[in-house]
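With one protein chain withheld, the remaining protein chains of the complex are depicted in position.
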Amino acid sequence: MKKMLSLLLVSILLLSACSGSKSKDASTSSGKDTKEITVWAWDPNFNIKALNLAKDAYKSENPDLNVKVVENAQADIVQKLNTSLSSGTTKGLPNAVLIEDYRAQSFLQAYPDMFYEMTDKIKADDFAAYKIPPTSLDGKNYGVPFDTGVTGLYIRTDYLEKAGLKVSDVQDMDWNKYIEVGKKIKKATGKVMLTQDPKDLGLIRMMIQSSGSWYLKEDGKTPDLAGNEALKEAFKTYKAILDADLVKPASDWSQFVGGFNSGDVATVPTGNWITPSVKAEASQSGKWAVVSMPRQSDNPKSVNASNLGGSSWYVLNIPGKEKAADFLAKTFGSNVDFYQTLNKEIGAIGTYKPAAEGGAYKASDDFFGGQKVVSDFASWTEKIPQVNYGLHTYAIEDILAVEMQNYLKGKNLDKALEDAQAQAEAQIK
Amino acid sequence: MQKTGEVLEPARPVKAVSPKRPLNYRVRNKMIGWSFVLLSAIMILIFYFYPMLQSLLLSFQSGTGANLSWVGAANYTRLFKDPVFLITVKNTVFYLIIQVPLMIILALVLSVLLNSKTLKWKGLFRTAIFLPAVTSLVAYSVIFKYMFGQDGLINVMLMKLSLLSEPIQWLTDPFWAKITIILAITWRWTGYNMIFYLSALQNIDSSIYEAAKMDGASAFQQFTKITVPLLKPIILFTSITSTIGTLQLFDEVMNITAGGPGNATMTISQYIYNLSFKYTPDFGYAATVSYAIVIMIVIFSIIQFRVAGDKE
Partner (left out) sequence: MTGIKKVSAYGLLAVASIISIFPFFWMVISSTNKSSDVTQGKLLPGAELMNNLTKLLDTIDLVPALLNSAKISILTTILAMLIASLAGYGFEIYRSKSKDILFNILLLSMMIPFAALMVPLFRMFGSISQVLPAIGIDTTAAVILPTVTTAFLIFFFRQNTKMFPREILEAGRIDGLSELGIFFRIYIPTMKTTYAAAAIITFMASWNSYLWPLVVLQTPEKMTIPLLISNLGSSYSPDFGVIMTAIVIATLPSALLFFLMQKHFVAGMMGSVK
């Protein structure tokens, strides 16, 4: 009995002792909050490294400010931000945070007044045009645009050769041609073209944005599914690729990465951020090229450039906001040299247009047979059609994923999209 | 109070512990009883019931993020017209009805086998069967996806044994994906439930079994006539907690099928998560869906208490 009681006592003491010591350093950090700002981001190999480089770049001129970089997974940041902001508790919020472009409007609109306006701190015209609608609200800029999700078609040149094709043959093609190429490659090598996760409609998103279309109308609120020609064509193309037996099913990220690391697929149509994962399999060096993304065939507006993912920095409207805004404006917002370092060190491609003139963007990459990959991506970035992602990208995507299954099983396409439209209207109001 | 108890008790013969005790003694005894449960009750009141009340209020509001407004019972009427919610209820109840009995019987059988006095390598077997409960969700979802992929281990094996002529779409067919989820939950939680039985089995006097053996009872009869009735409180406990676990199922589905194909495997809890964090958040409606789960669990629990013959 005494043992248990003393155990209890000790643990209570321990509990209060360790929380006591924590509160001490918490209060010291809040005491000097004018000198310290906290930034949240995800991806240790990319965004976190970028932040640390920004920190170094800023420190040389502003040694007083301590930038505290906190790493959290993206889903975790979304949960933490939503929980804090909706409970109205600002304690523990960061001064700046990275938000994915698809989600940005949902944060800006769901928590009005919680984000700090950046209109006067950055020049919106200096950034790729397609980054501006997601980062703005009511004509005011809130985000500092960061990485581009500019897409390319990563393709195995050795497989192409076996099928009797050259890289120039697959440059600037449309999706019909992609399927033709796929059939030839499959015949010659037995390899399929790509992996697909039935739950992830990234391919559809890339296709419709290349035509300047989205799940929502330009107001960012009204679902644009029934009668959306770009979407309709995307569904048809998706089915045609499956029907031609060019797909290896993958059910998660590791299988997606495994698909091209193992040499099972001939192409990877995706965002430029996949480059490090492609290069991870060093034995495939010299066997890859990146060509422009296929465009939609029936839509004259469609271009050979699109976007997948990408995110931007936001400042929260809490004490320390001026410092945080200054930090972002002087690094990601305007520093050409910083972008060169960023590219050299971690291969990041920003959306700050003046940076494309710098030397690092013109370097060639032996892994891709000496291709100037970064320069190509930068030029495609400027062609990406501008769309308003609006509030409901993921809500609508879940609805569409269901209708996609129905369509693949034989449901009439117009009917499928009409049903999706009706459900989206009921759900998102 | 304790001191006086120690002084008073020995003077009393055993018989005196009966309703005929003096009044002040009963009052005092009552007080002791309440003091045992007081701390827990207060903690649960603060950390569960206060937020639950807030959440209940939230369920009568709707809007994006911080822009909530009162909508009366609109969220509750929306529930019955929401096709996604209805599908998630159907999926979840399907998991519940098949999986919970399957797992409980399996855990019970395994724990009885592992409790045998003559069994060798007990520690090894027990640890092995418990391991799924500690295996990281990430690791096991990755490996499950490999094993149940189109050309994964399971299909390859079944086809080699000529049990299948063509591969089963374990992850992409709406029916088989549900089966895969059921297998996954059973895999992960059987060992977990087994511990409860193992610990409870120690409380059964082994002489009962010896007597039964003398009377010629078979192993199966011993199991159904002795083990199951004696373990009834724990079986009730595990079936209620498993029911709760299944009705709140989230991790497995999120990590193995992400609710797909379409929303064929999506659960109610996953829908709550989506409404709160994946989509533009509507915490009001998410709270309403949460209360739908509470109501379902209450109903299932009452049924289970009744079936167990417990008059609570």
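Lettered A and B in written order, each chain numbered from 1.
In this text, contacts are C-beta pairs under 8 Å (C-beta built on N, C-alpha and C of every residue); 3 or more make two chains touch, one makes a residue touch a chain.
Bear in mind that the values here come from a model prediction, so they are computed numbers and not experimental data.
Here the missing chain is touched by one residue of A:76, A:180 or A:337, and it is A:76. In the complete assembly, the contact with the undisplayed chain comes from A:277, out of A:277, A:297, A:340 or A:406. Only one of B:69, B:136 or B:165 touches the chain withheld from this view, namely B:136.
Listed by residue number, the positions of chain A touching the unshown chain are 1, 4-5, 7-8, 11-12, 14-16, 18-20, 22-23, 26-27, 42-46, 68, 70-76, 79-80, 83-84, 86-89, 91-92, 253-255, 257-258, 261-262, 271, 273-274, 276-277, 280-281. Mapped onto chain B, the footprint of the missing chain covers residues 2-3, 5-6, 9-10, 12, 14, 17, 29-30, 32-37, 39-41, 43-44, 47-52, 54-55, 58, 109-110, 113-119, 123-136, 138-140, 142-144, 146, 187, 191-192, 195-196, 198-207, 219, 230, 233-234, 236-237, 240-241, 244, 248, 250, 269, 272-273, 276, 283, 286-287, 290-291, 293-294, 297-298, 301, 312.
Definition applied: only the chains that are shown with their structure count from here on.
Those residues of chain A lying in contact with chain B across their complex are 75, 78-79, 82, 85-86, 88, 106-107, 109-112, 114, 198-199, 249, 251-252, 254-255, 391-392, 394-395, 398, 401-402, 404-406, 423, 426-428. Across the complex, chain B meets chain A through its residues 64-67, 81-84, 141-142, 145-146, 149-150, 171-172, 174, 256-263, 274, 276-281, 283.
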